[in-house]
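And now, chain A:
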Amino acid sequence: MSPILITFYFLAAITLATAFLTIYSKNPIHSAIYLVLCFFSIAGHYLLFNAQFLAIVHIIVYSGAIMVLFLFTIMLMNLNKENEVHKPRITRLGAIVVFILMSIVLVTIFINSKTIMGEYDTSGEDFQSIKTLGKILLNEYMVPFEFASILLLAAMIGVVLLSKKEKTEKK
Partner candidate 1 sequence: METNLALVLLLSPFVGFLFNIFLGSKVSRNVSGAIGTLTVVVSFLLSICFFAQLNQNGKPFEIALFDWIQVSNFKLDFGILLDQLSLLWLLFVTGIGSLIHLYSISYMHDDENMHKFFAYLNLFVFFMITLVIGSNLLVMFIGWEGVGLCSYLLIGFWYKNQPYNDAAKKAFIMNRIGDLGFLIGMFIIAALFSTLNYTEIKIALSAGNADSAMLGLAALCLFIGATGKSAQLPLYTWLPDAMAGPTPVSALIHAATMVTAGIFMVTRMNFLFDLTPDIQHIIAIVGAATALVAASIGLLQNDIKKVLAYSTVSQLGLMFLALGLGAYTVAVFHVITHAFFKACLFLGSGSVIHGLHGEQDMRKMGGLRKAMPITFWTMMISTLAIAGIFPFAGFWSKDEILMVAFEHNKVLWVVASIASIMTAFYMFRLMYLTFFKEFRGTEEQKHHLHESPSLITIPLVILAILAVIGGAINLPGSMWLNHFLEPILAAKHEAHHLGTQEFMLMGIALVGAIVGIIWANAKYIKGGFVPKEDADISGFNKTVYNKYYVDEFYTFLIVKPINSLSNFFRTTLEPALGKVVFSFGTLANGIGTQGKKLHNGNIGLYLFVFVLGICAIITYLFIAQ
Partner candidate 2 sequence: MDVTTILLLLLIGSIATFFAGDKLASKVALIFSLGALGLSLYLLNLLNQGANISYIGEWMSSPKVSLAFKADGLSMAMVLLTTALTPLIVFSSFGNSFNNSKNFYALVLFMSFAMVGTFLAVDGLLYYIFWELALIPIYFIALIWGNGDAEDRKKAVVKFFIYTLGGSLFMLIAFAYLYSKAGSFLIGDLYQLELTGTEEFWIFLAFFLAYAIKIPIIPFHTWQAKVYQKAPTVGTMLLSGIMLKMGLYSVIRWQLPIAPSAAKAYMPILIGLSIAGVIYGSIVALRQKDLKKLLAYSSLAHVGLIAAGCYTLTLDGLSGVVSQMIAHGFVIVGLFFAAEVIFRRYETRTIADLGGIRSQTPQFTSMFMILVLASVALPGTFNFVGEFTVLYSLSQVNIWYAVLGGTTIILGAYYMLKMFQNVMLGETNTKVFAEVTTNEAITFVAIIAFLLFFGLYPKPIVDLVTPSLNEILAVINK
């Protein structure tokens, strides 16, 4: 067992556990906190791959921006009570069955597809440093990159419109 493998198992365990707890916690606040942990562990995986740029972006976007949004929303709705009514038993049972089914299907498929994969090779080239990625993003993916900004702008405007209190109803 190399240290890297141990790190992987450790991170994987955290990822799965926190993900599961996110879903399982009754208190939305707890869920959110577990989710943050989950995201951090995923960022760890990225670091393990030496994908520094993504790791940092991930932390900024998910753990930073998105989680803050979640938390704000939860606070805004005052949902920190454990008052959620559970779904009917049959639905929960169904959910578990579907979960297992999905896992089996996907795992079986990946196991069976393994033969197609080749050896792990090392090109030796630098393909994922921030510098390289930056070049790729602003050359080949220039247009999609700009579109992404437009998308974000549109989302922003949409959100403002959506969350504005409707005055027409009162009139």
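One rule holds in what follows: a contact is a pair of C-beta atoms (placed from the backbone, for glycine too) under 8 Å apart; a residue touches a chain by one contact, two chains touch by 3 or more; residues count from 1.
How these were chosen: all candidates are chains of the complex that A comes from, given by their letters.
Predicted model only: the values in this text are computed from it and were never measured.
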Touch-positive candidate for chain A in this complex, from 1 or 2: 1
Candidate 1 contact footprint on chain A (complex, rising order): 87, 91, 94-95, 98, 101-102, 105-106, 109, 112
